[in-house]
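Yeah, one chain of the complex is gone here, protein chain that is, but the others are all in their spots.
Note that the chains are named A, B, C and D in the order they appear, and that numbering of residues resets to 1 at the start of each chain.
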Amino acid sequence: MSEWKDLTNFFRGRSFWMLHYCTGCGAMELPPTMTSRWDMERFGVIPMATPRQADILLVTGYLSLKSLKRLIYTYEQMHAPKWVLGFGSCTINGGVYWDSYNVIERLDKYLPVDLYIAGCMPRPEAILDSFKKLRELVEKGEAKGYEKYVKNYEWYKANQDRVLKRTKPVLQKPEEVTRSA
Amino acid sequence: MIFLKLLEGIGVGLLSLTVGLLFMGLARKITARIQRRYGPPVLQNFIDVFKLFSKQSISHGFAFDLGLVAGVSALLAAVVFLPMGQINLFPHNSSLIMIIYLMTMAYLGMAMGVSSSGNPNATIGVARALTMMMGYELPFAAVIFSVYIFAKTGSLTNIVAAQGGGFLNWNMVRLPFGFLAAEIALQGMLGEKPFDMAIAPAEIASGPMVELGGKYLGFGMLQHAVGIYLETGIMVDLFLGGASNIWIFVTKQFELFFIALLINAVLPRFKIEDGVKFMWKVPLLLGVIQALIVVL
Amino acid sequence: MNSNIIWLVFTPLIGSAIAAILYRVKFLDRLVTFSTFAITLLLLFSVHVGQSYTFNLNFMGKIIPLSWNVTHLSIFMLYISVAFGTLLTFYSLMDKSRMKGFLLLLILAANNWIFTTNDMVGFFFAWELMGWASIVSVLGGRDENSSRHAALYYAMMSIAGSYSMFFGVFTLWKLTGSLSISTNVAYLSSIVGMHPWWVLGIVSLFFVTFMIKAGIFPFHTWVPMAYAYAPDTFTPFLSGVMSKYGIYGMLLFLPISLMEKGMPAAFGLPWVNYIFMWIGVTTAVVGTVLAFFQDDVKKLFAYSSFSNLGYIVAAISLFSSVGVTAGIYHAFNHLLFKGALFITLAAVISRTGTSKMSEMGGLWRKMPVTFFTFFIGIASAAGIPPFNGFGSKWLIYQAMIKQHLPFATVMLFLASTGAFMYLFKAFHSVFLGQRSARYDNVKEVPVVGQIVEYLLMFAMIFFGVQPGYILKPIGAIVSSMGLKPLPTMANGYVTGMFSNVYVPLISWSLAISFTVGFILFFISAKHKYVSQSDNYTAGQIPEEWNLTPETYQFSWKFYEPIEGIFAPFFRIKIDGFFRGLANWTAATSSAIKEIFVSNAQIYAFFAVAGLIIFVIAGWVA
Amino acid sequence: MLESVEKKVEELKRMNLEAKALGDWQFEVLVPRERTAEILAYMKATGYKTFIHLACVDWIDDQEFELVYNLENYDEKAQALVKVRIPRNKPEMESMMSIWGLCQVYEREIHEFFGINFIGNPNLKPFFLDEWLDIPPLRKDFDTLAFSQELFEFKEDESHGIKAPKRIEYK
Partner (left out) sequence: MELRPLNESNTNDKYKTYELFIGPNHPGISGNFSYVLDMEGHKIANVTADPGLLHRGFEKLMERRLWTQNLALIPRICVPEPDVNEVAYCMGVEHLAGIEVPKRAQYIRVIVLEMARIAAYLFSFSGVGGATGLYTAPNWAIGDRDYILDLFEWLTGGRVYHIYQYPGGVKMDIPDGWLDKLSELLDYLESRLPEYDNLIFKNPILQKRTKGVGYLSAEDAIENGITGPNLRASGVKWDIRKAQPYLVYDELDFDIPETGDGDAFSRFVQRRLEMEESIKILRQCIKQIPDGPYREKIPNPFQFRVPAGTYYSKVESSKGEFGYFIVSNGDIKPYRVYVRGPSYSAGLYYALEAMKNMRIEDVPVWIHSMDICPPDFDR
């Protein structure tokens, strides 16, 4: 049975279908990666239109709150096994938007990230390398973010709801709020 | 005896799947080369299909399951009637119209499956695919009936037999207009550009495939694979004089598919009504001219 | 002993009287209707080919011979019509729609009379009975106003047809002095060489009637209205059985082949047949194109019926052995699948209360049996093997190509592909897609309805896989018409001129491949079922956009892009012609009325002159 | 400085408005709130047909909002910044939708980011932000860093495997 698992992992690692969702400016380096200069199709990676068809979710950069909501919805529509790639420094710690009121700082709190790619923005070589790295992780059976998400669903949900379903002002200054309204 | 036929039939099905997937892989490679890329491995599509069948998926109900399975199964049921070189399982049962109507069942199944998901993108895709089907079936029908009248038979086995004896006896040479018309219709049948409005990703997010994932998408890919095999196979039998063995048959199929690929790589897609109008102008005219030549 | 034929007519009449008395008692009314149909079906077993019976009616001193004669064709038509009627009345036992049983029984009486009679008086009388009973039946639709309008329109067309037929009957009677149909047809055949135009004229009088009843282009204008607004359980009968009376009539007169009799020929056909064939092809194409753009599901299938009758006409007009076989075969298949489709539609409409396709959708989970019946129905109608519509469509193509008619064949192929398009539109809009919340409580039809649906499904598959059971009696009909029947092989074979199809082989092939497909389906990774709202929305959250099933269902203007292609087509207004004719007639009549009203003397003169002409005509006759 | 700009500035000064050139091809004019619609319509009629943007500046020390209508004249190659000041404690302004339909979107944006109410604009629903409950974010008294730290603060959580990201060494 473990041979069978190895075999499926071997094939999964060679056929990553990527969701065509440009969440941020990092998506700018995806067209060169897809097209003739770097050609990620060599590694079996192709962009797919809908979350149902995709295996990996590239979070290309910063995530605004509105985007995060849609990203989570999209992630939950994907079929297991699925992997999340944090792309660029914004997904790691907020990047240059560390003090922005509308950009989340750590993707890890809201979605299980299997692999981060550093840089702002990561070069196509780095993206290709990340695919190779992810392939190694998948073949070793270590990239289990989707299982982690299911296991710790309440925790993730609580984190998500904390930023997405706010019921009162974040900065506790109700008197100012009433004045501005 | 029956058991042997059964095995043979399953063998033919596997053959068509293999060749179809191989063609799809080659298609990706060749397209990549035209686009100045290296391209994926030739066997990439086998990897993809295997992965898809090992992936979990969601379903919208039994009609969804049945439709997708029917898409592949009906085509596999049709492919056993196709004479291919020395492999001809049912030589007395290879009526062309029957094969074409059997293929319609695959389309019906696929359309039913994807529509039952209730996604309007998928339904628009299906509406477009059916509209396009009306476009290309008309010239193709004109060609088929010309060949019927010309060969005085409707069985593919006999049509192949009538073309024996060298290149000059091929219908491609004898019915050149018909061949051209059928070639353009084939482009539409294969769903290659400029006639791929049904799946147009930039417009309707890959159309019918929008809700397919995991094994359902795998079934979709297999259907496409068998479809390529069957449609090019019919063309080979109709116009390229069939083949004496399976290797030559597959080579001839690939030649036709290769032409379709080259056109596919350098053209954008039509609007749906422009596509239908084009089909009813150029290939239909060619088909009608051919029919006139044959009848008179 | 041969009088059992007339019991075929009297039994329904008696049943009708009982049903009329019990009209107020809803269930009994239906029960009587159903039992009468069943009894008639039983009676049919005692009727055999070759039976004949004559009854001399003494009418005001004149002897009018009423004769019955059972031919191969009539027994075939009797069986399929009565059997289908039995199924339908069984279905409507539980139905709440306002179909009037006694009228249906009157139609049954007329039906049996038309199919067995051999004299033109009986034929005409039965024809009128059938016409008027069906007109009144149309009246009870869901939409009072529309159905009244439809019935009126239908009545006008019917009357026009009756006049035409009456004139034809009168002329023939004048010419031969006989009222027997077979005698007259034989007479016409004998003189066709000398007076082809006369024969053509007389036959045309009858054909206009038949074309109106069958709804052939350009007399199709009543069809969509009457079909759409008739009571839902009456429409299957209207479409499945009653449209075939026209075909039956045509088959009676078709043996007057104009071939080899000095008429010019086109493409190896007498040009009259050639034109008639093109009328059939036009009917098929026009019906298909009009069906694309309907939103009322019954109207869509009305156009579909109209289109299918075009197929039948095109096939029988060839008057070759393949053609007539294919035509009758298709008539049978059409009765079966269109009847099944209209019955499922009646089920759906009774459950949802609407016939607008854009307001339905996603019903397949709620009505699975109906869904599968519908599915097999449209697969049959699209001509997909191994269901029953395939064989006849395939034979029709064979017949057409045999005559070297590639263009007509291509047009028929267009109609067939188009049929697939509109059938799928109906299928999707009614059963697939998103289900509106207001249909959450929709239930499957009662058990009685389900039994009928299972039977119809079985019939559609059985006669598809085993076409021999239906092709053998058709072979007998064809040979009784003096044509060479198709070679009959084993039950599963459909034998054409160009190639053979052994349908059980296709079924086996399909069965095995589906088995393989499902094995693959079940051994691969798991799937889970999700609700219809869990859908791709390009990442947007459905709740934020107030997405409801209604606003995520695409069925309105399904084939809009090709509307432009057919736009010139829509500008031709056929009913405009008829309306213009009606206006012209009205104007002329009022002018004539003006003459009468303005001057009493002139009125008196016309009255006297009319009387004199009438008396003279009586003497001469 | 362009001649046309000079002439326009003179002309606006004659209309009792504060106007001054800012560069070679642009000038600003300060308009009282009541005359905004009139002046903008006048500008549009005299060739400043293109509406470039509507910006808002929060002068918190003056307790005023400044709205800047940026107009462009393609024929005279000139650009005008029409400035209107409104009090900060009563942030209301007439909508200019009737002059440029385009204003609708800009006004909606400014309503969201500054909390200015545009009278006559029917479409002031939330636009860029989702469920915003705090004071409008582009006001000077909104502290984005405090907001960010409060909402997105980072806590090490070993129990759920959230720790400092592991770096992957590139070979």
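Operating definition for what follows: contacts are C-beta pairs under 8 Å (C-beta built on N, C-alpha and C of every residue); 3 or more make two chains touch, one makes a residue touch a chain.
All values reported here derive from a predicted model rather than from experimental measurement.
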- Note on the structure: Neighbours of the unshown chain, displayed set only, are A, B, C, D
- Query: Which residue among C:68, C:253, C:293 or C:427 touches the omitted chain?
  - Reply: C:293
- Item | Sites on chain A contacted by the missing partner chain, in the whole complex | 19-25, 27-29, 31-32, 34-37, 47, 49-51, 62, 64, 66-67, 70, 74, 96-97, 99-103, 120-121, 123
- Note on the structure: Hidden partner sits against chain C at residues 153, 221-222, 224-225, 290, 293-296, 299, 356, 358-359, 537-540, 545, 547-548, 550-554, 556-558, 560-561, 563, 570, 572-575
- Item | Contact set of chain B toward the excluded chain (per top definition) | 31, 34-37, 120-121, 124, 193-194, 196-197, 200-206, 265-272, 274
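To be clear about the criterion, only the chains that are shown with their structure count from here on.
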- Taking the mean of all protein CA atoms as the centre, name the chain whose own CA mean is closest to it. B
- Centre-to-centre distance between chain D and chain B (centres being mean Cα positions), rounded to whole Å: 58
- Task: Mind checking the centre-to-centre distance between chain A and chain B? Centres are C-alpha means, answer in whole Å.
- Result: 38
- Query: How many angstrom lie between the CA centroids of chain A and chain D, rounded to a whole number?
  - Reply: 34
- Query: Residues of chain A touching 2+ other chains?
  - Reply: 50-52, 69
- Item | Overlap residues in chain B, where contacts from two or more other chains coincide | 54-58, 205, 210-211, 214
- All pairs of touching chains, each written as two labels joined by a dash: A-B, A-C, A-D, B-C
- Query: Which positions of chain C touch chain A when the two form their complex?
  - Reply: 534, 536, 539-541
- Message: Taking the touch rule as given, give the residues of chain C at its contact with chain B in the complex, in rising order.
- Response: 361-362, 364-365, 371, 375, 378-379, 382-385, 390, 393-394, 397-398, 401, 404, 406-407, 409-410, 413-414, 417-418, 420-421, 424-425, 427-428, 432-435, 496, 498-502, 505-506, 509-510, 512-514, 516-518, 520-521, 524-530, 532, 534-536, 538, 549, 552-555, 558-559, 561-562, 564-565
- Query: Touching chain A in the complex: which residues of chain D?
  - Reply: 89, 91, 115, 128-131, 133-137, 139, 141-148, 150-152, 154, 160-162, 165-168, 170
